[in-house]
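So, subunit A:
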Amino acid sequence: MKILTGNDLKSGDVVWWTGSDWSRHVDDAVDVGEHAEAVLAAEDAARRVNAGYAIDAEQTADGIRPAHIKDRIRALGPTVRMDLTLKPADTQAGNWVI
Partner candidate 1 sequence: MYQYDTYDQQMVDARVAEFRDQVARRLAGDITEDQFKPLRLKNGLYLQLHAYMLRVAIPYGTLSGKQMRLLGDIADKYDRGYGHFTTRQNIQYNWIKLDETPDILADLATVEMHAIQTSGNCIRNISSDQYAGAAADEIVDPRPYAELLRQWSTFHPEFDYLPRKFKIAVIASDTDRAAMRLHDIGIQLVKNAAGELGAKFYVGGGMGRTPMIAPVIGEFVPLDHLVTYTEACLRVYNQHGRRDNKYKARIKILVHEIGADAYRAQVEAEFAHMLTLGLEPPLAELERIKGFFPDPAFETGLSDTVDRSDLDFALWLDQNTIAHKQPGYAVAVISLKPVGGIPGDASADQIRLMADLGEHYSFDELRVTHAQNIVLPHVRKADLYTLWQQLDAAGLATANLDLVGDIIACPGLDYCSLANARSIPVAQKISERFADTGRQRELGELKLKISGCINACGHHHAGHIGILGVDKRGLENYQLLLGGSEGADTSLGKITGPGFDEDGIVDAVEKATDVYLAKRTDGERFLDTYRRIGMEPFKEAIYG
Partner candidate 2 sequence: MVDPQSGTSLRFRDDEPVSDPAVTVDSFAEQTNAAAVRIEPGDDARALLPHLARLALVEVNFPTYGDGRGYSSARILREAGYAGELRAVGDVLLDQLSHMHRCGFDSFAPQVPIDRAAAEKAILTWPQVYQKTVDGRAPIWALRHG
């Protein structure tokens, strides 16, 4: 699947396109198929996202998994500061990025 990510213009937070809005959680992402460029152009112009781009990802039993480690780290947070990730209570969450 193709999903869209970028950063919130004001806060810089990593965000994922849900089909109608941007979410902090990669599991909210939707497959945009062929529409990546159109959505990104419109969202960029409306300043709802900064530096947006499309990535490959797959739907797994555990949720959506970006194809590249860089985007998995973006989705989770820094693996060396688990307290600052989206899953601070899950000590094994860092293994997900590998």
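Simple rule for what comes next: a residue touches a chain if its C-beta (ideal position, glycine included) is under 8 Å from a C-beta of that chain, and two chains touch if they have at least 3 such contacts; residues count from 1.
Regarding candidate selection, all candidates are chains of the complex that A comes from, given by their letters.
In this text the structure is predicted, and so the values were computed from the model without any measurement.
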Task: Interface partner of subunit A in the complex, by touch - 1 or 2 - done: 1
TODO: Enumerate the contact residues on subunit A facing candidate 1 in the complex.
DONE: 7, 9-14, 44, 47, 50-51, 67-70, 73-74, 77-81, 84
